[in-house]
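Got a structure for you, questions after.
Complex shown without one protein chain; remaining protein chains in place.
And then chain A:
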Amino acid sequence: MLSAYRPIDCDLHPMVPGMQALTPYMDEFWRDQVTERGITTLDSQSWPIRSPKTIRQDWRGPNGRGAETVGQLQRQSLDRLGTAAGILNPLYGVQLVFNEDMAVAFTRALNDWTRAEWLDRDDRLRASIVLPLQSVEASVAEIERLAGDARFVQVLALVMGENPLGRRQYWPIFEACVRHGLPLGIHAGSAYRHPQTSVGWTSWYLEEYAANQQGFQSTLASLLTEGAFAKYPALKVVLLESGVTWLPSFLWRLQKTWKGVRFEIPWVDRLPAEIIRDQVRLTVQPLDAPEEGNTVERIIDHFRSEEMLLWASDWPHWQFDGDAAIPPGIPERLLPKLMRDNALATYQRLREGAVA
């Protein structure tokens, strides 16, 4: 039973039933706009609700949807697994909206929906502040609007946005994160400002799913090279649903080349892998490794750190069956850190908020 670890679930996805669920959290203008324009949903066509991966089959309601209520989360995950605390990362297409004013209105509504319909209904829950990254100014304002509520423990961006996330235009956001003790959560997914791969648009679900790894690599390289980690050494970055095993080989290449061209980026004044070890964390669901033998243990050895991995169930995405919420192959001695201690070390507000 996982409850012995008093686990902290770092990646839960409440799913908005439709735009009508968000309109109570909009002002009159945008509420009417949603109705008048017939905006029914922001579900992305790239990740269809009916796709097997999107919602585990036995977690779907009669209408095929799921993850729409706290009750479902409690029954399907929190209570079954004995979760002590869980972090909600809503994914609802608000990042895809091009109209900046509309994007801000919808994102604010999403965050307020999360607070009223989830955080207020279960003390174990915490959440990310979804950022309207269409505007840096609006993103900072959204952080300032919600940071007073200590149940918001992180901010949330998609890994493939308008520009590489380390670009200095985004730094006011990182400054706000540090000011309020909020890690920067970066989740798989695209705002579709560019093709999801650097060689062009993908044709298939599978192709796009696998492309996220490239997005994470490029985003991490951007944060490092632009100097975001150097400028904000207190900033923690959490990669969500990123996969894990690509990191050591990617860092090996990055660090090897840095030895030759580090004069380009003199603010990176120590080994890139050390910086990443200090400031970056990854969630382990899904864990992209074979189950045989000690493969996973050997990969974790490559990290040269036992502090970097955070447990997540990724509810309601179909990553495991039954209650097998810990990916197989992780050595048992690491579980206390993986399931709880690493999350507490990463999330200042979890530590201060007296998690059960």
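Going forward, contacts are C-beta pairs under 8 Å (C-beta built on N, C-alpha and C of every residue); 3 or more make two chains touch, one makes a residue touch a chain; residues count from 1.
Here is the rule we use: contacts and distances are computed from a predicted model.
A.B. asks: Considering only the chain that is not displayed, what protein name does its UniProt record carry among "Putative Cytochrome bd2, subunit I", "Rieske (2Fe-2S) protein", "Nucleoside-binding protein" or "ABC transporter permease"?
C.D. replies: "Rieske (2Fe-2S) protein"
A.B. asks: Which listed residue, A:Ala141, A:Leu254, A:Leu271 or A:Leu334, touches the chain dropped from view?
C.D. replies: Only one of A:Ala141, A:Leu254, A:Leu271 or A:Leu334 touches the chain omitted from view, namely A:Leu271.
A.B. asks: Quick one: which of A:Gly82, A:Gly227 or A:Gly353 touches the chain that's been left out?
C.D. replies: A:Gly227
A.B. asks: Which listed residue, A:Arg262, A:His302 or A:Arg351, touches the chain dropped from view?
C.D. replies: Of these options, the touching residue for the absent chain is A:Arg262.
A.B. asks: At which residues does chain A meet the chain that is not included here?
C.D. replies: Here the touching residues of chain A are 168, 226-228, 230-231, 258-263, 266-267, 269, 271.
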